[in-house]
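After this line comes chain A, so read on.
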Amino acid sequence: GLSPAGAAGGQEQSDQQGTLTDVGTPRHETLVVQTFDRKSANPDQMNPLMQYAHWRGFRELGWGFLWETDTGTGESYPELAADMPEVLNPEHTRFRIKLKEGIYWSDGVEFTTDDIIYTLDTYFNEREKLTNANVNRIVNYIKSYQAIDRYTFEVETVNPSYDLHTVMGVYTWGSAFIPVPKHIFEKQPDVSQFRNTYPVTLGPYVVKEFDPNGFWQLWERREDWERSAWGWMGEPKPKYVLYKDFGPEETRVLAFVQNQYDVDTFMSPDSIKAAQERNPYITTFSDKMPYHNMDDACSYGVLMNQHKPPLDKAEVRWALALSLDLKEVGINALSGEFKASPLPMVDTRILRPIYFEPLIPWLQEFTLPDGYKPFDPNFAADLVARLAESGVPAEELPQGEEAISEAFGIGWWKYDPAEAERLLNSVGITKNADGVYTLPDGSVWELELVIPGDWNKVMQRVGFSIADSWRKAGIQVNARQVDNAEFSKVQNTNALLTTILNWTNCIFTPNYLNSWHSISLENLKAADATEPIVGNQYRWNNATVDALIKESKAMDQSDPKFRENGRAILQEFVKDMAYINIMNIPTTIPTNEYYWTNFPKQDNYYAVPYTWWSSFKEIVVNIEPTGRR
Partner candidate 1 sequence: MKTILRTQNLRKVYKLGSLLHRIQIDALDSVNLSVQSDEPVIISLVGESGSGKTTLAKVILRLVEPTSGTAMVHDLPVAGEGANPDKEVFFRTVQPIFQNPFEAFSSHRTVDAYLESTALRVNRLDRRQAIHAIEEALASVGLHYGDVRGKYPNQFSGGELQRVSIARALIPRPAIIIADEPVSMVDASLRMNIINLFLQLKQEYRTSFLYITHDLATAYYISDYIAVMYRGNIVEFGDARSILTAPQHPYTQLLLASIPDKSRKWRREPMRLSDIETKEYRFTGCKFRNRCPLAMDICATQRPPAVHTPDGREVYCHALTEVTPVR
Partner candidate 2 sequence: MKLAQYIAARLGVYVVVLFMGITITFFLPRLMPSDPIENYIAQLQNQAGQTLSEAEVMQLRATLAELYGLEGSLFTQYINHLKRIFLTFDFGPSFASFPRPVSEFIWVALPWTLGLLTTTTFIAWSLGNFIGLLAGFFHNNRLATALEVVGVLIYPIPYYILALVFILVLAYIFPVFPLSTTIRPGPLTWSKIQMIATNSALPALTLITAGFGWNILSMKSLAYATKEEPYVTFARLKGVPPRKIMISYVFRNALLPQVTALALSIGMIFNGALLTEILFSYPGLGLLMRTAVGSGDYNMLYGTITMSIMAVATAALVIDLLYPLFDPRIRYK
Partner candidate 3 sequence: MIKLRDLVATYTTVRGQVHAVDHIDLEIPHGIILGVAGESGCGKTTLMKVIYGDIGYPLSLTSGTVEYGFEDEEGEPVTTKTIRKHWFRRISYIPQGSMSSLNPVVRIRHQFVDFLPSNTNKAVVLEQIRDYVRRLDLPPEALDAYPHQLSGGMRQRIMVAMATFFQPDIILADEPTTALDVVVQKGILMLLMELQEEMQNTIIFVSHDMGVHYQITHKMLIMYAAKVVEFGDTDELFAAPLHPYTRLLIESLPTIGDPHLRQGIEGRPPSLWEELRGCRFAPRCPLATELCRNSEPELREVQPGRFVACHYAGDETLALGAGQILADTFSIASETPHLSED
């Protein structure tokens, strides 16, 4: 029968084996990870040509890609390919790619160009039926392709390409091109009906078992992991990797304390603290404030519809920025564990030297038309002082200007409701007797703030805190949180709503085009158009930026001019206050080192700590069992 302890999450005690997981594997051989998307709606769909159970480890453990990204540096490196693509013509449209030899599918069949060509053929022939949107991307990107030999093929792109390795390979969080095994897929009468349950993989793991209800999936290391797509990286340490949803945050804290799993995702700071108090094996990314990794590609910010009066006026947008008390917001929502960024970009260790540091002097000197200097270089220092005051131990706070800036950012906009009022008054928005702003026509200015409700707790808090901050400044804000589904639409159209707390502005490598490529004049829609205006949700009309982006598109991304242009665009963003960027997304990812140790940490930074990026490959290779059972 089931002992009570066994019932408690299947932590069954047995003398030889030690604790077992819920799914019956030895706990000390299993790395257990909280799933990123909680429950999978479609757990038995494992066909990458279709929409599939994406967040269940396929990208990290199952598939192989031509090129991967090193999350520590942002550089790409070859994975299935033997090398970076060889450019065959000066126009940058023809490329030759060589594959590594000796890579085998998990069923023992060798991986060759045949699989590549078959996959591309399928993309092109079945594109109507395939629901993975990347199929379209590849089909629109590539003009032709051909096999040269068993390990070599060539492709020609439609336009000059400087990013083949991040289109046919991984860009930060995924690859548009996922090779499928020809010998399996060609037998299928209809590949779009094929579930590919228990898929043949290129990665070092195979699916061992999964929950038909979508809460968990168990991977087992291949016997021949050395012949897998990234076997050359070294031995993946866990024999099993279990992705599992441990429920809402309340139950996750408890399960984490009970050592039921090893890595969480986006747990809110207070939950982490609560868990840490109960279990010393639980650690954050750093033992110094702000404790967490701040290298996510995306940032939180407030998106404004610049087509909607009065947000069409830069004064108004600046007034919103200046009446946002970010210190207060950060403390209320995140206990101060955040890194502010005034530029519409994340302030990460990859991007800081290229885009942030060169712009600091400019920011400090930047003045609004009325002569006001909005930048607050002491933001981080003041924040530290306030945190110290509120009882954060001194040894956990960074010391020295540089460390403080590295921890909490280069600074942010001043909190100055008085200047905000001046700016608003200058465009005819004045406070009424109740201290609430009214529009020139005398009606109360009602601002709508949309907050994503399902994303994570922290984001909800940030959103409502921002609303609170604005409200204190006299702006009538109606904050509402919406479901993911609605949020996606709101985010992509930004037609009906005035402001959105947003996370879309995502740039991981110095290639900013991935995020900004659509900020073009052609991409502007009518003020109330409801169709998506992907990439220019700001509805930003700026000719300088338009020109700069067009120029950058025809440039090699390592060209210094490319980065120069990036900085110029950033300056334009600031001048127009086109987007109120707030902070890097704090990736609050605690780990539990009871069974496994050597996770990426501040002082052991071999990759970002995420389990849903390329970094996970490095994590499984680098972690060590503690020997506890």
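By our rule, contacts are C-beta pairs under 8 Å (C-beta built on N, C-alpha and C of every residue); 3 or more make two chains touch, one makes a residue touch a chain; residues count from 1.
How these were chosen: all candidates are chains of the complex that A comes from, given by their letters.
Note that the coordinates shown come from a computational prediction; the quantities given were computed from them, not determined experimentally.
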item: Interface partner of chain A in the complex, by touch - 1, 2 or 3; value: 2
item: Residue ranges of chain A touching candidate 2 (in the complex, touch as defined); value: 1-2, 4-5, 7-10, 22-24, 38-39, 41-42, 45, 50-51, 54, 128, 131-134, 136-137, 140, 167, 171-174, 176, 192, 209-216, 244-248, 250-251, 254-255, 257-258, 260, 454, 482-486, 488-489, 491-493, 506, 514-515, 517-518, 523, 532, 534-535
